[in-house]
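I'd like to ask you about the structure that follows.
The other protein chains are all here in position, but one chain of the complex has been omitted.
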């Protein structure tokens, strides 16, 4: 589902390992433009020779274009990370554009490495997150055009377009590689599957329901 | 469920906000023993006068005692955080003892602020975590007495006692306040509830199943 | 000039000292909603009781509204920091909306504590920054609607609306309190003034020009 | 002495330089499994292709087995670091098992890069550390089975088995590469030797005693 | 100007990209002596085999020698960074010696990645910095031999020798690669030039003055 639906796309996830350099630490030079051709894997990415950088390394276009939301969730994320903008490497920030069809949702998920601040550009969004302390409190609100909302790092959150028209948001994340865990996909769609007994007891549901859910993801 | 079952207890969660000082940054003095009587709330906890600290501020006992696992999950966590050991404040580490009844599980959960390394002291444990990249890969193994396993920060993971006897583990976490998000409780047990539409689309299940699940959590 | 012109407004600067808690370190609890009534000053801000937080602490509205750009620079910044959105405290990120009149500019400035990624929502912008290594290289580009560009932390940068129509941008910064140093104001508009000899030698200009410039800022 | 006695073994020390990546910073991807075959030396270790990782990269066995304590100190440390568990790389935590013969000691030492929390699994231990402020205060206690104790980062500390039976402890450290400085070995056992005059004045002892001590280490 | 005048020299700037590893994070091993022959570019520098390090890797000489200040500013900086002292790599600190001719100045500049503490060894110095909050306050003082002063990270600052004799200072910086932005050079001396319109509006001066200034830098 994630490959054509909401939340970061496969291409983003595929890149995410390689663009990680220091997004949670300080840069130690003006910039360290990602050398996407590197073969050295480390906690981040090697850099281009600083004398070879050009303005295009620091820019990316097309965020005004609506993405295709004809997928199961009616939602699509267009990421801007070091894979799209190499100059972001080591700077500790990234952004995404999110398109929502009417009733589209960005399903329950977490970002293990970033807080997220979202701004509604078009339409309205029902948003919320669940706290771990106080335990399992749901903090949610309906946002209108021009409203912003923040989702603290690591907490389960969602967005939903309650309206009859498309919605568009821009979100900024406090890491160049925030990562994403879609709850349902991780739980019911992993390879290999999590054993039924774990799922039954975790969700208090029986084998039949589990089997059904696993066919969905 | 969390209040009497597995994962950190209410008392731990209740404390978790107040003991947070600097667990992810360096201490800047030898120690900053938590002043649990403070009324000043900040990103952590105020300290006792260093001249007043005693050895007991740095110790905690009873981790050899089996906890009561007679709960729905057959699992119980005994935490050691600054609420139990005030000297841990600012030192960036905490530990827990986990008891598992036969077939007991520590259900699917994440720690938003810590990696966890677990050691099996008694019995055996089936453990695993789900990666975000590669997408939704399940990395799991059955551990025997004396085996250790690490769960990277922020990833969904679980433990299960597959055997006919009790199991016991000690786990160390890379934060004084790791936090915990029990997936099922956060998703189906929040207050107020997440709207059915979000849950239906996130989990591809219908209202009836959602209502049923919400009664469980 | 900064008080009614571009770059962060006085109210933002006035607040900036007080909202600083941990924006460059990790939060150690789910959130630490700024207690704007605090009298305790520290490297950041004290928090509200987590049991008292509400959804409005995490939201802010009105970013769809064009700001008044009738000032000397034809530019206005609308910030969203913990003073406007208390829930941002400790989360290491903030955003701003920037409005530009035709030919309006956001003058040469630096952010000592944040990198900035900017997205053009309307119109076009000529943007650039100057590197310290390679020495004094100017990296600039003209952005169109939908283009994004990143300014690395601490480097002198600017934006200019070259077009005949208004331009609008959203920018995200990698700190809850990025700070801002407007070069001309800091150099020629400080209180008390920097001595003429320093300015003359730094800028290779004579007393008359300096006096003239000081009257401007 | 350290090569066959207590404190981390040579093989651990030999590895310690190479496994250091980011243990005090945040991981920027799910994991960065140590590529122990790397030839690139940096502030840490390069990683395996994330698609090639297996469950065994995250596990290590045998911690239930008593180590051989027949050495001068009657103590032996069995470390679990990225050299034994490659998946620990970048996760900021490590563990050790420590075996103590009757009267065995883990001599005075410091860990320059980690705090340590120790749990007594068998027997009893006399433990303590010396503070730098308040100046040279000795904070010590006798621990029984099930007791835990924390040693703040960088402080001189020790453990001693006062009893007639073996003792066993598990300790967790807040770095993947805590490092260790055994006071006596560093001072009297370095190569080349520290000049006698420094030692005489530092310890207020004469050349004869120094020469005697140097033969011991 | 910077190439023969005050502020860090070209050779220092040229090196600055390559020596950056981890100067703002903790070292994870005893040391990571810079391997200046590396071809791998990353957020810092690769290291020599720790078994090959020698005392000279940790030392640098000649700081008692007055530098040649016969340049436009009457000032010269002699840096000690990992390019001069490879053992500094990963240790988060560097130093410089600054020589001032009578009336010499170290012109208005910022260090994007370090705070600076300066000690006057000979003569006297007029020093100051400009705050961003309170907005554009000039905090300055005349220092005599033996006085120390600190310049907070990222703020515009200067030093000037008001006296008839040479002045000498030692300054320590809180990064191995502090970076430097000389305000006038960045603004009027960049390649390519910043467009006149930006400069005119930023400095409220006309094309003629701008053109004049650009010929100077």
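Here the chain labels run A, B, C, D and E in written order, and each chain numbers its own residues starting at 1.
The definition used in the following text is that contacts are C-beta pairs under 8 Å (C-beta built on N, C-alpha and C of every residue); 3 or more make two chains touch, one makes a residue touch a chain.
In this text, all values refer to a predicted model and were calculated from it rather than measured experimentally.
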| item | value |
| --- | --- |
| Displayed chains contacting the withheld chain | B, C, D, E |
| Sole residue of E:87, E:107, E:163 or E:189 that reaches the chain not shown, by the stated touch rule | E:87 |
| Contact set of chain C toward the excluded chain (per top definition) | 16-17, 20-25, 40-44, 112-113, 175-177, 179 |
| Residues belonging to chain D that touch the chain removed from view | 2, 10, 13-14, 16-17, 72-73, 103, 105, 107-108, 110, 112-113, 126, 128, 130, 132-138, 140, 153-156, 158, 160, 179-181, 183-195, 197-199, 201-205, 209, 212-213, 216-217 |
| Where the unshown chain meets chain E, residue by residue | 24, 26-27, 29-31, 50-51, 53-56, 58-65, 80, 85, 87-88, 91-95, 115, 117, 119, 121, 128, 131-134, 139-141, 143-155, 170, 172-174 |
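As a working rule, only the chains that are shown with their structure count from here on.
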| item | value |
| --- | --- |
| Steps needed, at fewest, to go from chain C to chain D via touching chains | 2 |
| Set of chains adjacent to chain B and to chain D | A |
| Centroid-based (C-alpha) most distant chain relative to chain E | B |
| Chain A and chain E, separation of their C-alpha mean positions in angstrom | 39 |
| Averaged-CA centre spacing for the pair chain E and chain B, given as whole angstrom | 47 |
| Residues of chain C whose C-beta touches two or more other chains | 26-27, 29-30, 50, 128, 132-134, 140, 153-155 |
| Each pair of chains that touches, named by its two labels | A-B, A-C, A-D, A-E, B-C, B-D, C-E, D-E |
